[in-house]
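Handing you a structure now.
For this view, one protein chain was removed and the others were kept in their places.
Here the chain labels run A, B and C in written order, and each chain numbers its own residues starting at 1.
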Amino acid sequence: MKAGKSQTPSPKSQAEQLRETARMLLKEEKADLVVGYERGSSKRRARPVVIRDEKDVDRLIFDNTCGPSLVPFLRKTLRAAKGRDSKSQTPNPKAETSLRVAVVAKGCDGRALVQQVAEGQLKRDQVVIVGVGCNGMRDSRRASSDEKRDASCERCRYPNPPVYDVFVGEPVEVGTGDEFAGVAEFEKLASADRWAWFERELAKCIRCYACRNACPMCYCEECFVDQTKPLWLGKSAERPDTTLFHLVRALHTAGRCVDCGACERACPLGVRLGLLNKRLEQEVRERFGYTAGLSMEATPALATYSEEDKQEFIL
Amino acid sequence: MSSSLRIAKPDLDQLVSALTSRYQLFGPVDVDGVTVLREVKSADELALGAALDGPVKAAFFPQTETLLTYDGTTSEAPPGRDKPTAVIGVRPCDARSLLLLDKVFGTGKYRDPLWQRRHDDSLVIGLGCSAPLETCFCNSMGSGPFDAEGSDIMLTDIGDAFVAESCTDKGERFLKTAYKSQVQRPSQADLDKAGQARSKALAALAPAADYSGVKTALAKLWESALWDEIALGCLSCGACAYLCPTCHCFDVQDETAPGTQQGRRVRIWDTCQASLFTKEASGHNPRPGSKERMRQRVMHKFSYFVDNFGETACVGCGRCIRLCPADFDVRQVLERVKAEGRRTKDEERGTKKDVRHAG
Amino acid sequence: MSDWEPKIVAFLCNWCSYAGADLAGVSRIQYPPNVRVVRVPCSGRVNPLFVLKSLENGFDGVLVSGCHPGDCHYISGNYIARRKFATLKTALEFIGVEPGRVQFSWVSAGEGEKFAQVVARVTDDVKKLGPAKRLVKTIGGGQ
Partner (left out) sequence: MPDNPYVPIPVRVQNVRIESDDRTLRTFDLAFGDDSEPFEYLPGQFCQLSILGKGEAAFGIASSPTERESLRFTVNRVGTVTTALHYLKEGEELGLRGPLGNHYPVEKFKGQNVVLVGGGFAFTTLRSLAAYLLANRSDYGDITVIYGARRPGLLLYRNELAEWEKRGDVKVHLTIDEPAAGWDKAVGFVPALAEKVRPSPKDAWAVVCGPPVMIKYTMPVLLDLGFAQDRIYTSLERRMKCGVGKCGRCNIGPKYVCTDGPVFSYAELASLPEGF
């Protein structure tokens, strides 16, 4: 609270309201667990936490450090609850679980949850979406300033989740301006310069797959890079293997990516992965009129078609 | 006998050119706000003082390295080195990590020729760590921000200059030959500043944690539910292993140029967190889940490595915390292991008492 | 570089474009010999990865060809493919792969003439671009 802003008793902070909500959900048995964030290894970092007990509710926080998408952790939690297939000792994805999990969702995470439901990956009644308005995450790179926000947050037009069961705090005003401005700016560069930019970015990649594993939409049981018969991609950390990995990942998340920025934030070496995804998001929206994470009913754009789709590029 | 000298920052290039004339030199370089280890030719490329994000092992054990080249059925080992390798500006934790890796690659029944090619006759110029981070815990791992172990020469930043001290004969010889004539000795004021930097760094670190009981505790935690629990907070990516200065597991792959029989057999950093790591051709996987893989990682560093080499395979650099996308904190794991260890110990004691009573 | 000839891989659907190529052949229509054909069941079978992998393995150009809209043997394979190709093309050009390296066409079983024209056009475009460099993997001695 900034001094002098208000003399009246300060309203409850977003985090306090969040804790109250979580406590209520657990107490009233509306949820068996709450997946949220707790303070991490430093005051600038938050880490995912699974709250099972009312007494642990006070660990929950929500602020501009809560960058990681909780969706992969939600999926992991649900998977763990399904138990292991006794024969293969691996979690059985087809098993059922009656676990109801409340999950803290900022705008982008809410969209990711919607998209998961749309893609049949998540049952709507299995999650209690605890929506929070989000003012953006602090730049996860080494910028010392709290003012600067992540690239995906700067262009974000969905600070509030489109679907929620409970909303905590006040909705955040939607930003204006062209969310694809950065893409347009980049496209002004000549082809060779764009290539040079990507070459330089992807030279940093060490193939740790943090981007993939932190991505709410990367949920393939076996990623193409892990397939060995055939071995699609060399395993070296050299280009073009790295380039192909990121290209295929972008193509596979095209029309599904919610631009949450989890991949960029996860990257330990600061590869700017989001730009290509954003361009494909634009393409899918303009060409097919589809935006990911807004409807649980609509078929994802790349899984369907229209006879009227433009085909100016086909000979 | 160790000698010390003063290197004014504008004169650092002299040191760097002395190094590059004899060595292939690697140092911290800033790439868009991330510090990675790269080959350097001049002092102005260096980002000295920044915490290195990439691991120092890259200079001696590159992520992708050719084991042999082949053409048809004939193969050939890669050529020898032109120059030995030197690194400059690495923190003491990183310098120390090289000693641990040398135990793996440089000792035992088989020596690793590729490691030796780079590591033998190498020179390590450490930079005292004057700004430990919140994630640093070198002091809990038996080291410290100015620990000389692993460095041949140690630099201390005193503002406008570095104090350079030799820590080994090799370092001493290098300084002598590189600075034949124009040696500038540090003044008492310089040495005082260096001393202040040291105490400031020590004060900035959190008090050392006692992890001495971890290995014993781990021995009893094979089946513990702890692994299930902590695995939930892990995304099973390879960031920690690849950035860890002591992780050394690798994969071997053949890469053939399309349409030819020419190619190379390369080794590539690998991570025990990937399911493919132990998956056999038959499909059987002895470590099927993230629980088993997480356990392997912790056990390898804090138990198996101790069994095999007498030391913990962790130098407390904190990269695996700082750069983890899930902010997974190995220190917390160690604390929990300790606590679990105490608990099982108490239980055992309890059981024994019960037995005695019953008897 | 004057004697350089591009290598182009063409993924042709079994039911239309492959038959179109066949017709071009039996009709003795001349077209550039730069194309290596991979027959696929349907243009919808063409995973974008096939295209990228072709470039990585050193092809200078890639052509993917299927049935005309409405003619797909599997009803909608080519419609789905059309969406995939649009995104693939956008992605490639965005990251700086030259437009024209990767092209798409609809060629029916009766369009032997069109097949020849498409191949001529693609070959010509790729020739103008020169040998592919971006995305090509060279197996060197490494470090």
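Here is the rule we use: a contact is a pair of C-beta atoms (placed from the backbone, for glycine too) under 8 Å apart; a residue touches a chain by one contact, two chains touch by 3 or more.
Source: prediction; values computed, not measured.
Of the listed positions B:Leu48, B:Leu99, B:Ala209 or B:Cys249, the one in contact with the omitted chain in the full complex is B:Cys249.
Considering the whole complex, the residue from B:Ala8, B:Leu68, B:Ala225 or B:Ala339 that touches the absent chain is B:Leu68. Of B:Lys9, B:Arg81, B:Arg198 or B:Lys279, it is B:Lys279 that touches the chain left out of the display. Listed for subunit B, the residues touching the missing chain in the whole complex are 67-68, 70, 72-77, 104-105, 108-110, 112-114, 222, 248-254, 256, 261, 263, 265, 267, 270, 272, 277-282, 286, 296, 299-300, 303-304, 307-308.
We take it that only the chains that are shown with their structure count from here on.
If touching chains are joined by edges, the resulting network of the protein chains shown connects every chain directly with every other. Using mean Cα coordinates as chain centres, the one most removed from subunit A is C.
One inter-chain figure worth recording: subunit A and subunit C are separated by 35 Å, centre to centre, where each centre is the mean of the chain's CA atoms.
Contact with two or more other chains is made by residues 64, 255, 266 of subunit B. For subunit C, the set of residues touching two or more other chains reads 142. For subunit C in complex with subunit A, the residues that touch the partner chain are 48-49, 52-53, 56, 69-70, 76, 79-80, 82-99, 103-106, 118, 121-122, 134-137, 142. By the touch rule above, subunit B contacts subunit A in their complex via residues 31-34, 36, 53-54, 63-64, 134-135, 228, 232-233, 235-239, 241-243, 251, 253, 255, 266, 268-269, 271, 274-276, 285, 288-290, 321-329.
Note for the complex: subunit A touches subunit B at residues 40-42, 45-50, 68, 72-73, 76-77, 80, 84, 88-91, 141-143, 204, 206-210, 212-214, 226, 228, 234-238, 262, 265-270.
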